[in-house]
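FYI, not all chains are in this one, though none of them got moved.
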Amino acid sequence: KVAVAANLQGVIKVLGKDFKQKTGIDIQPIVGSSGNLSTQIKNGAPFDLFLSADMSFPESLFKDGFSIKEPAVYAYGSLIICSTQNIGFENWERLLMTRRIKKIAIANPAIAPYGKAAEESLKLKGVLDDIQSKLVTGESISQVNTYVTTGTVDVGFTTRALVKDVEGKTTIYWKEIDPKTYTPIKQGMIILKQSKESANALKFYEYMLSPAAKKILKEYGYGV
Amino acid sequence: MDLTPIWLTLKLAAIATVILLIIGLPLAYWLSKGRSIAKIILEAIITMPLVLPPSVLGFYLLMAFSPKHGIGEWLHNAFDIQLVFSFKGLILASVIYSMPFMIGPIKSALQQLPLSLSHASYTLGKSERETFIKILLPNIRASVLTAAILTFAHTLGEFGVVLMIGGNIPGVTRVASIAVYDSVENMDYASANAYSLILFGITFIMMVSVFVFNKYKAKSPLE
Amino acid sequence: MISIDIEKKLKAYKGEQVLKIAAQFANGSITKIYGPSGAGKSTFLKIIAGLIDPEHGKISVDNLVWLDTATKVSLSPQKRKVGFVFQNYALFPNMTVQQHLEYVSDDAQWINQLLVIGKLETFTSHKPEYLSGGQQQRLAILRAIAIRPKLMLMDEPFSALDPKMKSELIPGLKSLWDELGTTVLIVSHNPQELEGLTASEMEINPM
């Protein structure tokens, strides 16, 4: 049983299939928000492995003794700005200040890593204060995705993985945000001590760090 | 700790409860009179929002309210009313969401009143409306109270819908339930507990005082 | 003058019973209606008041048509506004004696006059639950007369009153009726209780 952060929901199926092909082992992904999942782990959830959307949850689990192995980074998230309208993102920080853009969605910086990254980036560009009144915060990155893809907001900051997720369903226009403008979004995983199938868990753990997995992750827009 | 979310929540719950009393009472009355297939279907539709997970209901409402399509677009163009990410939108969503709790108990209580009460009032020349307000409602006061409390409490705790169509904008749509949720997500259990305790406290005091007031009012000179 | 000609099926369990009545009542008259239990006396009064619709029939009051099943005319109970004393009283559990009367009249003096006639002056803030059977029945009578009706229908109105109370109450009511010019129909199966009050009577028998 693998506890998986919600933003990996699309890619985990592909990874699982590939893993099964290679080893014959079935994984059962349990999808949830990283915060939820780690609270559940602390309270005895029967998971073997935890793929988080950030580093802090796995680290805190490690510190509390839920694992004997330090967390490892399996991917880096990349932040994009996107919209359902083709409004051109060459000069996006200027664009955000125009009257054309009424609502901007970001994930909640207090609890979501992509939200924090977006905020950092906006601050660095010096536009955060000016657009504060246009900001709408989603509780998770997928809520931001919903806002963007349904056209409820004009633009949104989200994960690059969205592009792959909506392929063939909705057209979105996007541009990658310069990774130098925000602290890297490290996604960490951790093997859990309470695992009942630790041998298989370890195999998947190693697979996630293998070039095969990295290739799939990269396809889905993650940095590796 | 920021108390704005608490005020916003109380405001939302109070407004939604009042609106639901205003539209729910006549609607419950109409539903309680006789049974037709149309009424059964309407009642099922009113109950429906309950069946959907709040976040999903929120998603549907987002679609409906979005200024890019349908009703939302029309409201936006015709009246410049924006329902998404606004307090107005939250109110409308809460009304839809909590309606079954207002309608259900009142409707069934009305059905259980003897017919002779309204008959007596009609022969005294009183309209259906006056009979409803002055005779029927006072005789099901306990059920109206229950319905109002359920509605109020449920609106306080409502979260998924509010989150989805409100967009967590401080001072506008960031209600207490979202603040508590954020705190828990952030593992800031102290704030989560504090917010919860305040919500608990307010509801508790409110309920106890309503009961005590009601008990006092219900007292006959003979007791 | 009130003229009535109606026909209504009473759905008794086995077979069916038909209530068929043609009658006329002079303005200001007091008529006693009697007949066996289950004959349809209460139903008859409810038809006049507009609470039950008969299958066929016509009711007219002073040339105003209240009901005519042929032309599908049927005035609402509110428009007919008869003073109705229900057999089971049908008092409002939420209202005190005073409130019952204030619900139909805002003339404080009139209300006081009624309370005295019904001997309920000292019970004004009692709710029905806390009244004795006879007190409830008197309240039902007062409430019905409070609207100053042209037509008053009373279903066993004195059944819970002792003879002394009855003999003191009836003259009070009689003088009010005379004043208001009210036509009164009283269902009663107590042969003596209306002696001297009613000039005419009518029997309802099951068919």
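Order as written gives the chain letters A, B and C; numbering starts at 1 within each chain.
Note that a contact is a pair of C-beta atoms (placed from the backbone, for glycine too) under 8 Å apart; a residue touches a chain by one contact, two chains touch by 3 or more.
Please read these numbers as outputs of a predicted model, since none were measured by experiment.
In this entry, the protein chain formula for the full complex is A x1, B x2, C x2.
Assume only the chains that are shown with their structure count from here on.
Averaged Cα coordinates give subunit A a centre that lies 78 Å from the centre of subunit C.
Contact with two or more other chains is made by no residue of subunit B. Shared interface positions of subunit C, i.e. residues touching 2 or more other chains, are not present.
Subunit B contributes residues 114, 116-117, 119-127, 134-135, 138-139, 141, 220-222 to its touches with subunit C in the complex. Across the complex, subunit B is touched by residues 33, 35-36, 39, 60, 103, 105, 108, 110-111, 135-139, 143, 146-147, 150-152 of subunit A.
Across the interface of their complex, subunit A is touched by residues 59, 62-63, 66-68, 84-85, 163-164, 167-169, 178, 181-182, 184-187 of subunit B.
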